[in-house]
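Then we have subunit A:
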Amino acid sequence: MNIAGGTFGSHPLGYRMLELKNVEVIYDDVILVLKGLSLSVPEGKIVALLGSNGAGKSTTLKAISGLLRSEEGEVTDGGIFFEGQPMHELPPETVVRRGIFQVMEGRRVFEDLTVEENIDMGGYIRNDRAGLRADKEACYEFFPRLRERRKKLAGYLSGGEQQMLAISRALMARPKLMMLDEPSLGLAPLLVAEIFRIIKRINEERKTTILLVEQNANLALSIADYGYIMESGRVVLDGDPEKLRSNEDVKEFYLGGGGGEGGKKSYKNLKFYKRRKRWLS
Partner candidate 1 sequence: MPLLRVNNLILHFRGVTALSDVSFEVRRGALHAVIGPNGAGKTSLLNCISGVYRPQRGNIQFDGADVSKLSPATRTKLGIARTFQNIALFKGMTVLDNLLIGRHVHQREGVLAGGAYYGPARREEIANREIVEDIIEFLEIQHIRKKTVGTLAYGLQKRVELARALALEPRLLLLDEPMAGMNAEEKEDMARFILDINEDRGTTMIMIEHDMGVVMDVSHRVTVLSFGEKIADGTPEEVQGDAAVQEAYLGQAHG
Partner candidate 2 sequence: QQEIKVGGIFDLTGVTSDVGKPFAQGVQDGVQWVNDNGGINGKKIKLIGADYAYKIDQARALYKKLVNDDKVVMIQGWGTGDTEALKDFVGQDKVPYFSASFSAPLSDPAKFPYNFFVAPTYTDQLRSWLDWVKQDYAKSGGKGRPQVAFMYGDNAYGKSPIAGGKKYAAEIGIDVVDEAVLPGNLQDATSQLLTMKQKGVEYAYINVTTTGVSLVLRDAKKLGMAVKFGSNPYGFSESLVKLAGPLAEGVTGVMPHAPYGTPVPGMTNVVAMHDKLRAGEIGDALYVRGYAYVMVWSEALKRADKAGQLNGPGVKAATETLADFSTGGLSQSVTYTPTDHRPTMTTSIYQVQGGKLVKIGDYIMPRTKEWLGL
């Protein structure tokens, strides 16, 4: 069933809030990065997007949020639909107003704004003062470290602290769909676990739909409802977390447990390089 170009229907998990169909992305007019990517994100669910370096995960998120244009990238084919509406022509600020918020890779905090001002900017599109105040409080609850640093310039935070700040901004926006690009990057183990708890909580309490790009596949799949695996600009495998976890290749490349020996292997014992098995090339 097609309505306004978007598709409603039979995702195994329900209504497709976001849908990408055969998306092609080209950088600088010549570099083809997404080669006909299709995926969909059901409403209210967490979808994990996995893939190796350079597979095009970040590019996918930027294509959705419209930030591609500022990097000389362009969606040249296919379509992106959010709640049935085509998205690929919209400027990023409109995308945010429609309810999609992206936490960009590599922290990207406003370095010469204070921590608090950064958090305020996360809620830029909202106008409910009370709600904003409550959400800001919630951010500080999640990350007490940030409360301590409230009046400090974000540029002086440590890497992990900046990552917390970047996530807080997303919390402030209260989007319908939150896209997180490697949220655990640079966080200490304790916090990594905490972040994933927070993501799950947001998903459950606020009913926020989440598209999660993450290298820590173990954790990502542990909270996700569905997963996609990308290689060189295409989806090569998708399914529910159980299915993915049991796939031998996924085990080997993403979970770090595969290789047949069953148990966990030591980095030290890797005697020789493993040739990466190409899934599709």
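In picking the candidates, the idea was that all candidates are chains of the complex that A comes from, given by their letters.
Just so it is clear, a residue touches a chain if its C-beta (ideal position, glycine included) is under 8 Å from a C-beta of that chain, and two chains touch if they have at least 3 such contacts; residues count from 1.
Nothing here was measured: the structure is a model prediction, and the numbers come from that model.
Asks: Only one of these touches subunit A in the complex, so go through 1 or 2 and give me its number.
Replies: 1
Asks: Which residues of subunit A touch candidate 1 in their complex?
Replies: Residues in contact with candidate 1: 27-28, 31, 50-55, 58, 105-107, 145, 152, 156-161, 163-164, 182, 185-193, 215, 217, 252-257, 264, 266-268, 270, 273-274, 276.
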